[in-house]
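I'd like to ask some things about the structure below.
In this view, the complex is presented without one of its protein chains, the others remaining in place.
Then we have chain A:
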Amino acid sequence: MTKRNVDPITLSVVRGVLETTQREMTLTLEQTARSSVFNLAHDYSTALFNHTPEMILQGQDIPIHLGSLIPAMKSVAKFFEGEIHEGDLILHNDPAYGGSHIIDTCMYYPVFYEGELVFWTVCKGHLTDIGGPVPAGYNPNATEIFAEGLRIPPVKLWDKGKPRHDVMNLLLTNMRARRDQEGDFNALIGACQVGARNLINLMKKYGKDVVQDCIAELLDMAEAHMRKLIAGVPDGTYTGTAILEDAGHGFGDFDITATVTIKGDACHIEIASPPQVPYFINSYEGNSHSGVYLGLMMFAQLPPPYNEGLYRCVTTDMGPKGTLCNAKSPAPHMNCTTTPMETLTDAVRLAFEQAAPAKVSASWGHANGCNIAGWDKRHDEEYVTMVLASIISGAGATAAQDGWHACGPECCFGALTSGDIEMLEHSYPIIIHRYGLMEDSGGAGKNRGGSGTCWEVEPMDTPMTLVTFGEGRRIPAMGAAGAKSALIQPKVGRLEVTRNGQTRIITENVIETIQPGERAANKNPGGGGYGNPFERDIQKVVEDVRNGLVSLEGARLDYGVVITDRDSLSVDHAATAKLRAA
């Protein structure tokens, strides 16, 4: 390789501009989008690619979006090879072309400079609807992808600067809540434009060649960084198996196994999963990349910036085509970004925990949430949305500290936001009776897992369709470094529907109709603990009890701490010592 003409100072400057560019793209999406999924929940991501196309900057958005953007960008560029022109804008969602799930639509904008393709500005966002039989896309009854919504292979939305209104109209005609979808498309396009503007200015200032050299250098540096981390792990083969629980598909539990082979400064990750199933939990290869990379980052724990150089020393094998983690058409897949993705991530994380036991933190609570749809009488229009607030689970504990409360799910790693209660009630005709932390929901450990959340809703004046997705309703978030909980029930998710004074607990993925006057409470799991819970500082357990995060029963069963009563919070030290010694 020839020595590039890169001085270390310009390099730092270019890095800063790339990060600023990505930040401004993200801000544009957040500020202008229409649906609550975008504008309140941040379920979108942005990235920059060079012409090859290699990801040169991964935003600090949703981890589960970003891994899959790498194969998706390459598929899209290949599809239009030789036909990419200045002023084109490409839309795509299909997992057969590296997409994650079809409700995540991606916008790709080629950036030309002096007549030459130099960069791509890219963003991906979770629309609130993509057509198909079930509002919001998650159809637990789908046995094929065709029953989940509209597949969009790479298609030009603009052709040499000319918007193709016919194509846009075709898409919007097939979607619910058209105004929201149109507004969100505009936001995605606006973000790509903002990104392109900045990159062009950067090239005007430093020249295209200098900028490209700097970027090549940044990719190499990221590669070297990851290689150094991996070289620090003893050579060998490490295996992790995580259980994907049956969430209503009737096929029983599945094992997903990750085998991580470390050799020198390179790493190979192999996934083994059962054959794909006619249920919406299959993951196509692009999406599985996200899960694998997230598991890797839970080990690497790197600060930004992130680019594709990080993954150059990592090879992957998602298993044979036609399996759960390497699905092929027509496998239904809508739930894939959370299920089986988080279990896949856990398997990779667990394999790395064998490799670097002191470093790897606990698993986070898995997504176990709902979508809602119905009629909004206030504006005489249909509403539909994913409720991101309903999937905010607890974060896993780390070697350094307790897990964050209400920061999950694992696939989003704190990048989502739940949205303000009043803004949600303003946007949709619902009453949110409760949005709070749950007692005993954090996994027990020397460092406790973060608490999960409960989101309880009642439709205001018209029946509401509520669709559940995800899992984590029987198996709690996995602890690390010897953490283990005794009190399981409060640590797993579920849906509780209360009608006429009777509460029914639902642990499967279903489509329910909730009437005004009825309530649905979606409970989300807490994060896993870290270390032996019997070694947790007694005073910390007392504080958790004072704050209603741990019950007296939880203190005794999970932590071996006997507290006499809630008022005095005094500890029976003799009984505690006895329990802890057992």
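Observations
Note that in this section a contact is a pair of C-beta atoms (placed from the backbone, for glycine too) under 8 Å apart; a residue touches a chain by one contact, two chains touch by 3 or more; residues count from 1.
Convention: contacts and distances are computed from a predicted model.
One subunit of the complex is not drawn; among "ABC-2 type transport system ATP-binding protein", "N-methylhydantoinase A", "Aspartate carbamoyltransferase" or "Formate dehydrogenase subunit beta", its UniProt record names it "N-methylhydantoinase A".
Among the residues A:Met55, A:Ile130, A:Ile271 or A:Ile392, only A:Ile392 touches the chain that is left out of the figure. Of the candidate positions A:Ala415, A:Ile475, A:Ile538 or A:Val561, contact with the hidden chain is made by A:Ala415.
In the complete complex, the residue from A:Thr257, A:Ser427, A:Ser485 or A:Asn522 that touches the missing chain is A:Ser427.
In the complete assembly, the contact with the undisplayed chain comes from A:Thr453, out of A:Thr323, A:Thr453, A:Ser485 or A:Asn532.
One of A:Val76, A:Ile152, A:Met175 or A:Met297 touches the chain omitted from the figure, and that residue is A:Met297. Touching the omitted chain from chain A are residues 7-9, 11-13, 15-17, 19-20, 24, 27-28, 30-36, 39-40, 42, 60, 63, 179-180, 183, 186-187, 189-190, 193-194, 197, 221-222, 224-225, 297-298, 300-305, 361, 378, 388-389, 392, 395, 398-401, 404-408, 413-423, 425-427, 431-437, 453, 456, 460, 546-549.
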